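Removed: one protein chain of the complex. Kept in place: all other protein chains.
Take a look at chain A:
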Amino acid sequence: MILCFLLPSLAIFLLYRVIPLGWNAVLSFQSWSPMRPPRWVGLEHYEEMLFYDDVFWTALWNTLIWIGAAPLAIVLALGIALLVNSDLKGASVYRTIVFLSYPLMTVAVGIIWRWMYDERGGFINWALRELGLIDKPLGFLQSFDLAMPSVILTDIWQVIGFYMIILLTGLQQIPQHLYEAARVDGVPRHAVFLHITLPMLRPSLFLCAVIGLLNSFTSFDLVYVMTNGGPGHATELLVTYIYKLGFGQTKFDYAAAVTVVQFLLLLVLTFLANRLAGGNAGAVEKD
């Protein structure tokens, strides 16, 4: 009886989580397109992916770079969080400003930053030229070397406020008496940071890391708008590659195999992050 109340939600999760996950796994072992009946091909797709598909490896590598950039953003966010976590006048205004970009539509953010990076009308090229750092404008998003860092910088700009808020919440949960005791004992400030603040902040830091992991999956919007994976495949992520395979080339079966690899990667990394954090990095809703 009471189960009826659960049914609508369960039906949605079944339809859009559980069944797709299973179907996806099955599809990855089949040769299938909307026009043909399915045929089992075993590990053929995985073989092609791992041994013959350079784009897959590029996308995998780029996804790892994307994840690897998260610690940088987290360190920056920690710096800002420490600065605004105080009786500083106007701290809440700074907090609002830094957080503002996070809930905004990522597609719009991508367009804003395309314009910031633009060779003629963009602020960044203008500022660098005015400062005499460069002679010619740089095509940030058109360059094989610069495109990836440029897109990642945009991503950091958008999520840094979110990391800041999480770390701020963590900072405010550290018992004040620890700091008072340290002050009474005359512990130097950097030691207080290393031995009280950082260890007490560990759950928040790893929550940020897990969000950084998920972010590499969900950054489809930004890459799609800013570079569409280009130039070449310089900014291709697994998630954009899967989209192109599935909906550009209608290779649903092969795209499914790449999805399986991407999902396993996320599971393993999330598991590792959880282990490092002492088991409950994802447990935010229990505060």
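Everything below uses one rule, namely that a contact is a pair of C-beta atoms (placed from the backbone, for glycine too) under 8 Å apart; a residue touches a chain by one contact, two chains touch by 3 or more; residues count from 1.
Just so we're on the same page, contacts and distances are computed from a predicted model.
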Chain excluded from display, named as in UniProt, from "Response regulator", "Histidine kinase", "Sugar ABC transporter permease" or "Amidohydrolase": "Sugar ABC transporter permease"
Option from A:F13, A:W40, A:W57 or A:F144 whose C-beta touches the chain left out: A:F13
Residue among A:M49, A:I67, A:M148 or A:I166 touching the omitted chain: A:I166
Option touching the unshown chain, where A:I67, A:I80 or A:L138 are the choices: A:I80
Contacts of chain A with the absent chain, listed as residue ranges: 2-3, 5-6, 8-10, 12-13, 15-21, 23-24, 27, 80, 83-90, 94, 96-108, 111-116, 118, 120-123, 126, 129-130, 157, 161-162, 165-166, 169, 179, 189, 207, 210-211, 214, 217-218, 220-221, 224-225, 239, 242-243, 246-247, 252, 255-256, 259, 262-263, 266-267, 270, 282, 284-286
